[in-house]
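Below is the structure I would like to discuss, written out as structure tokens.
Left out: one protein chain. Kept in place: all the others.
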Amino acid sequence: MFLSCALLVVASTAAAGKPRARDLGIPFHGDPGPYNAITDVAGVTVGFSTIIADLPQHKAVRTGVTAILPRGRATSNQPVFASLFALNGNGEMTGSHWVDESGFLEGPVMLTNSHSIGVVHDATIAYRVRMGKPDPSGYWWSLPVVAETWDGDLNDINGFHVKPEHVDAALDNASGGPVAEGNVGGGTGMVCHEFKCGTGTASRVVTIDGHRYVIGALVQANYGVRSELRIAGVPVGQLMTQDLPGPISKDNGSIIIVLATDAPVLPHQLKRLARRASLGLARNGSYSGNGSGDLFLAFSTANDNASQATTAHDLTMLGNDQLDPLFLATADVVEEAIINAMIAAETMTGNDGYRAVAIDHRKLQAILRRYGRLLPAKH
Amino acid sequence: MFLSCALLVVASTAAAGKPRARDLGIPFHGDPGPYNAITDVAGVTVGFSTIIADLPQHKAVRTGVTAILPRGRATSNQPVFASLFALNGNGEMTGSHWVDESGFLEGPVMLTNSHSIGVVHDATIAYRVRMGKPDPSGYWWSLPVVAETWDGDLNDINGFHVKPEHVDAALDNASGGPVAEGNVGGGTGMVCHEFKCGTGTASRVVTIDGHRYVIGALVQANYGVRSELRIAGVPVGQLMTQDLPGPISKDNGSIIIVLATDAPVLPHQLKRLARRASLGLARNGSYSGNGSGDLFLAFSTANDNASQATTAHDLTMLGNDQLDPLFLATADVVEEAIINAMIAAETMTGNDGYRAVAIDHRKLQAILRRYGRLLPAKH
Amino acid sequence: MFLSCALLVVASTAAAGKPRARDLGIPFHGDPGPYNAITDVAGVTVGFSTIIADLPQHKAVRTGVTAILPRGRATSNQPVFASLFALNGNGEMTGSHWVDESGFLEGPVMLTNSHSIGVVHDATIAYRVRMGKPDPSGYWWSLPVVAETWDGDLNDINGFHVKPEHVDAALDNASGGPVAEGNVGGGTGMVCHEFKCGTGTASRVVTIDGHRYVIGALVQANYGVRSELRIAGVPVGQLMTQDLPGPISKDNGSIIIVLATDAPVLPHQLKRLARRASLGLARNGSYSGNGSGDLFLAFSTANDNASQATTAHDLTMLGNDQLDPLFLATADVVEEAIINAMIAAETMTGNDGYRAVAIDHRKLQAILRRYGRLLPAKH
Partner (left out) sequence: MFLSCALLVVASTAAAGKPRARDLGIPFHGDPGPYNAITDVAGVTVGFSTIIADLPQHKAVRTGVTAILPRGRATSNQPVFASLFALNGNGEMTGSHWVDESGFLEGPVMLTNSHSIGVVHDATIAYRVRMGKPDPSGYWWSLPVVAETWDGDLNDINGFHVKPEHVDAALDNASGGPVAEGNVGGGTGMVCHEFKCGTGTASRVVTIDGHRYVIGALVQANYGVRSELRIAGVPVGQLMTQDLPGPISKDNGSIIIVLATDAPVLPHQLKRLARRASLGLARNGSYSGNGSGDLFLAFSTANDNASQATTAHDLTMLGNDQLDPLFLATADVVEEAIINAMIAAETMTGNDGYRAVAIDHRKLQAILRRYGRLLPAKH
């Protein structure tokens, strides 16, 4: 019976002591921030609702909601400059038209499963309405950004198990600091390169003309076929051919990539960052299959007065010629965030006995070592 | 009490005998099809749920759902070529990324109010799921197209009064033939150029190299300020300055335009049609204000085998040099569909006593006559 | 013989006493600046080379070059924020990729005939090279913006009569103040709605939150069929059916629209302005035919320090909610600039006896008067 199923909402805390990709000795380029997470961008908070339950008739609930708040509690009243890019549009990111048009992201970014877009959309509006004010532009409507990937192999996706309270919980528990990875939030039931995957994050610190800026990524990774998986340039997927979850390899997942930076970049420059998320994704072996919804959003927390619409403003921007370190760091954080998601994820059995196996850390280390690509590991 | 409020679902029937814009003698260019409606494109069906109720504390429900099914009952299993264009993206049209990427519209187009996107999205997926099959491409997910305009002046939009059963009803009652206009479906509580407005439709028949094609539009019109209203080129809005619904004229509505044709045009050509919806809109006086979500979708019912993904296909296309009659007709149907919405709409009092007045047919005729722009009227 | 043909370069001066559209009593909306020209935007200069000559064998040279310098002499070293929009891309605007990517226009905008894009491109680079410095970003290359419309009916377009010296002259003689219209510069041999047409300009002054801003347009108008011509909303083209230049009406011309403003708008906001040029064009009866290259570029002279790439900057922007007056003014200036081009143009006979007749001012006035749309004329 449904009533006997406990839906467990797991709070957003990074599991203590769990190794991340760098801990295993996987080499990456560049210097991460203190948490190596999107939350290294000051003000950004992340919250999760993770929904795991077993249902009758071999059905399972393995899904959730992730909330990314660009300015934490101030998010709704202080939009951030933003832009987006669709590498392959087989996915949903509501609110895209207005982000693209306005240059602003006016609320949180919500991530969930493909068939829970609606409930999360409504609940995010309701959350906003409960705050009792129009948006900063004076309008009384909301066009929330809700994106998705498909977890229908592990999760009873047509059971519509995400409820408004899960949305509220993800928004309410959002915090800075370490970010949980793997089987959490919207990433709970996600699979990439046919290994268990999910939520991952990473960050880089760059110095441009003497100023220090941070760029971070959070991914909900659910894309890719095994044979194409590359880690640190090594064709791992052709060497780890066991434990495929299904008989046919098809790139019918997706990846949502959210980029945050405190660098003062304007919307048209953020579009350039968003486009470069493709490059980090490619390093790991994506060919952006037809079934993949590869949608990337980038925002900047600088220029916190940019949305004050009633007067002219003083803004700061980087010159286009100063952007190269951010472009490179974009590729770097995306590459690492995906591998972090894969390393953190744990084997999961879901709907109708479907089983997605976590990548074996030891085997992976052995392969990388064989190809001269393993650094001294901390684990 | 809420429970005492009867939520009335009005079936989709065009009110008999109600005059349309042409009946009043307003001149338009081109030859319409038999219904002068989007349903002149063979196979297209349209359904509505109109939700009208009075609530305590001066609140009112004036909203609804419109469903456009490109191929009627066959819609879900036989996608149509489609594309879209955002003249001003202050609005939502879910599914846009996939329409743009794939070149297909894989289900109905649903129209509702801004804050009911979520419920309609979920319910449209659920409707599809109940049909018991994956989509024709073999995927088990849906990215439904749901678009909106804002009716928060007339309607208690944050009461979330659209329910899944309204969505089902709009889908179930969709039919060909005459299409109801004005205060129906998603257009129930809409206002344009500060007159009561809503749903409107029109069509044109064009002949290209001896072949007869039909193009139709259905609009949910909720945009524009009074002073800019032009009808048949006459600056009507500067002459009909009474009965403004509010103290401040601001273009913070929106317009969703759906174009259908049976002409064999490919997705990149449909994008060209969608872009030209702007031109018809401009004739009536839109400057596409910042607050306006002006999103246009175009689809073609030709090439009914185009989505059969497992083999190569035989398709038909028009040459680019043959498209001019369709381009002109696009502007024409959009111009007329908007005026049809305005002519059909009836004065409505809604939320907190807000009152949107219908345009006075006799006064309008008098003005057009004065400017030499009235044809002999049928009413 | 070619050598006996004098190629006449006419300097850029507005013909004294020549009536413009407003002088004839044609009604337009909004308040123009002192010159009712793009040069009302402080700093903008415009130069022309007009090339007219008769050749043997009934060939004729009727073409030229127009140069628009956003900051006059400072143009090359002080880029302006810019963006662009293609309503119908059957035309060329070199440099588009970099304008779109960078958000900057880094030099002048050059307009010429379709088959002289190359020579103008090379000569504009050479002009830049002679100035002896890299571009402000430190690069030693140029991606000049050169756009075109097709004058092959009046002009021996495949004779390639535009030479580097014409380019230099247009750049050198650029000035502020009144702008010549009609058969001048790149517009020399252009035809629109099957009347002689060419170069036109207009401007508007708008006030936003107490600040005064100017927006101006310069068009090279060569588009449209007669039957669709509307002036001030009156279907003039259906009433002036004489003097068609050829047997077949086909929209195979083009229109280039350049918008300039001193309002502090960012690149993504300039894209919104560029898109709205479509709306002014539509008012005059364009359906943007397949053969029409309808390319629109918008730049802002505000934020003159925006391109200093080596440090962060202080910029000013308008809020999105403040843009409506600029959006409306965009439609207004485009509408008027096109009619100005048509009113200023004079009947021209060209290649192989092709004759494009100027619109008859008196007849036009009579028609507008009949439709209640003529203001008291100054001419």
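Residue numbering begins at 1 within each chain, and the chains themselves are lettered A, B and C in the order written.
In this text, contacts are C-beta pairs under 8 Å (C-beta built on N, C-alpha and C of every residue); 3 or more make two chains touch, one makes a residue touch a chain.
Only a predicted model underlies this, so the values are computations on that prediction, with no experimental measurement involved.
Per the touch definition above, the residue from C:Thr63, C:Ser142 or C:Thr261 contacting the chain not shown is C:Ser142. Residue A:Asn320 is the one among A:Thr63, A:Ser254 or A:Asn320 that touches the chain missing from this view.
For the options B:Pro267, B:Pro325 or B:Gly350, the residue in contact with the chain missing from this view is B:Pro267. When the missing chain is restored to the complex, the residue among A:Arg204, A:Arg226 or A:Arg283 that touches it is A:Arg283. Annotation for subunit A: contacts to the undisplayed chain at residues 87-88, 228, 230, 232-235, 250-251, 272, 275-276, 278-283, 286-291, 320-321, 323-324, 327-328, 330-331, 370-373. Even with one chain removed from view, subunit C keeps its contact list with that chain: residues 86, 88-98, 100-102, 114-123, 125-126, 129, 139-143, 150, 152, 157-158, 160, 252, 291, 293, 295. By the touch criterion stated above, the residues of subunit B touching the omitted chain are 83, 101-104, 137-138, 209, 211, 264, 266-269, 272, 306-322.
Keep in mind that, in the parts below, only the chains that are shown with their structure count from here on.
Taking each chain's centre as the average of its CA atoms, subunit B and subunit C sit 35 Å apart.
Note on chain placement: the centre of subunit A and the centre of subunit C lie 46 Å apart, centres being C-alpha means. Looking at subunit C, one finds that residues 272, 320-321 touch two or more other chains.
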